[in-house]
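See below for the structure under consideration.
Note that this complex is displayed minus one protein chain, with the remaining chains in position.
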Amino acid sequence: MRKILNLILLTITLGLIVTACGGNNTANTAKPESSAADEPAANEPVKNEKLIIYTNANSDGRGEWLIEQAKAAGFEIELVGAGGADATARLIAEKSNPVADVVFGLNNMLYESLKKENVLVKYVPAWAGEVEEGLNDPEGYYHGLVKQAILLGYNPTSYTAETAPKDWTDLYNNPEFHGKYEAPTLLGQVTPRLVVAGILTRYRDEKGEYGISQAGWDEIKKLYDNGVGAIEGEDFYANLASGKTPLGTVVSGTLDAKEEQYGVKAGTVSPEVGVPMIVEQAAIINGTKKMETAERFIEWIGSSEVQGKFAAQFNSMPANTKAVAQANDAVRELYSSLKAQALEWGFIADHIGDWVEKIELQIMK
Amino acid sequence: MITFKDIQIKFGDFHAIKNLNLNIKKGEFFTFLGPSGCGKTTILRSLVGFIKPSSGQILLSDRDITDVSIENRGISMVFQSYALFPTLNVYENIAFGLRVKKISKSEIDREVRDIAQKVDLKEAQLSKKVSELSGGQQQRVAIARALVLKPSILALDEPLSNLDAQLRVQLRNELKNLQKKFGITTIYVTHDQEEALTLSDRIAVFNNGIVEQVGTPQEIYNRSQSEFVCNFIGDINKIDAEVIQNSQLKNFIDPYKTAYIRNEKVSLSALPQHKDVVQLKGKIVDQEFYGLYTKYLIEVAGGGCLKTIEKDNGFDDNKVGDEIDFYINANDILQY
């Protein structure tokens, strides 16, 4: 007993010392590390330091695959996975002491926020021209990798292509669908935000509240009034499959896996106005000490070769037109029937926070 | 050996000790006696070092220890609750102070066993948890723990107050014997006058932050210098005005003072004829049998009551209802 006690005491004392001197210790330990990484590199002709890369697209084996491929191409990378909104928040928080060198994944809206916060550095890779038009940042800060469509899905036993809604607006304008669809209530996440943006941006009005006309707000109110709230921790696809809530948002890239899990293949809707097409992008972090390596990595990851391989492996839809050929047939077919909704990401990024706040406070019940 | 010089202790507006001057001799068993809240524990704690006096000096063998830290005063204290360390066993409790001094293990062991034997703690008890001991044994541990450091002074704060009556008497004697055996200067705090009288070489009676009287038990008892002291020590009669008015006592008593007489000084048997002896009449109205003696309540003829005690002589010659004569030596009357 006494030994245990002494041990605990020792640790407590150490803990105290550590807490007390935390600030100083950090200074002492952090510095040699970074300088050690810097100095020898300065003498070498080709810089090839380990890159720290933030992404939200590393789950389901994508991360492991990429690390392996990168290694084969001579890159040493460390992937830091986080949800899109969280990764963005981190990057902004760390902007005066950046940890990351490169960010990929996320979506245009989040990249717009990053750009606005001065987190990104301008770099136009050689493959920028191969990317489908309108997907890259025209200012050259970020460039497209993978396309994801945010779709309105339906349960195929409850509805047919004919009886299903034709657009998001049908959900609340047609009483038949009232109470049958999931309203995008979990506004902390990115996808529900994009659904909202997809509807609101149709009612742009510089004089309206937060750039949206009153008609737009009325529409959004109807969307929330007539839908079923999403529930934290529940997988919407389960409700779609069981028919409990047969209509709602699905993300294109996950459809196959969900179908496999729940045994139901959701039907998808192609509205005339198009669907919010989010594009995973790649960019270099402002303040990286490994600029040269980061540039080479961006060149590599966005190349049609890598994106093609990736698409074949993970059923994704590449943004790089030269890589599309290697994508899965079903995926290509899906995307050929889809039209990208024209969205101005900068405008959305500027206003989405206010929109969410207004919806949370005044529109949702 | 110990000198308190003009000591004042204040807690905010409260004067716990008002200008105390006191000398305690080497080897003395000295008692601070008084009711609760009189300042006796406060002065003890200031001697041990837990309280710094607001003004004045404490001298120990002519050395000023007022600002000396607790551990450097060489005074060991036994607490009212004993304050034994519940997570340490008996041995560890006794060894605690030695460990602090970084004495070698073997020497600690020798000292601990030695003192344990002296205070009559059995070998088997050393490995016990303190919570497994009886109250008396706990007290022995507390004393052993204090004495093992060979202090020049032992300070005891009501160490017997947690014990039952029989054990108190028994341990009182042990305490006295121990003190004699070690010859150690002992300061003893109590509110129990019997304890004070039986144990002490000298007593200081405290009241409201001042010392009313310092003296031997006999002096304190027989020649109480204040009304408070005479009331606090022993059972005493306050002589009612009627009793004085209706008897010769009025010749001896200053009418502007309050008169007292100890119970045992009211005698049922005749005292030798003397100009100072006053005879009174009365009736026994109540009696309490204590074994060694009997206490009687006498209703004095003409009004007033007095208590007296008589040694039990086996004849049972005084009963409730008896009309009796009784005697008082006017020199035994205390007037304040």
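Order of writing sets the chain letters: A and B. Residues in each chain are counted from 1.
Simple rule for what comes next: contacts are C-beta pairs under 8 Å (C-beta built on N, C-alpha and C of every residue); 3 or more make two chains touch, one makes a residue touch a chain.
We adopt the following convention: contacts and distances are computed from a predicted model.
According to its UniProt record, the chain left out of view corresponds to "ABC transporter permease" among "ABC transporter permease", "CcmD family protein", "Isoquinoline 1-oxidoreductase subunit alpha" or "Protein-export membrane protein SecF". Considering the entire complex, the omitted chain makes contact with A, B. Across B:75, B:143, B:189 or B:249, the single residue that touches the chain missing here is B:75.
Contact with the chain that does not appear here is found for just one residue of A:82, A:124 or A:273, A:82. Residue-wise, the contact with the chain that is not shown comes from A:59, picked out of A:59, A:118 or A:157. Although one chain is not displayed, its contacts with subunit A can still be listed: residues 5, 8-9, 11-13, 15-16, 18-20, 22-27, 30, 52, 54, 56-61, 64, 78, 80-86, 89-90, 92-100, 187-189, 191, 229, 231-235, 238-239, 241-242, 244, 251, 253-254, 256-258, 261-263, 353-354, 356-357, 360-362, 364-365. One chain of the complex is left out; on subunit B, the residues touching it are 11-12, 14, 42, 45, 48-52, 69-71, 75-77, 79-81, 83-88, 96-97, 100-101, 135, 145-146, 149, 162.
Going forward, only the chains that are shown with their structure count from here on.
If you average the Cα atoms of subunit A and of subunit B, the two centres end up 84 Å apart.
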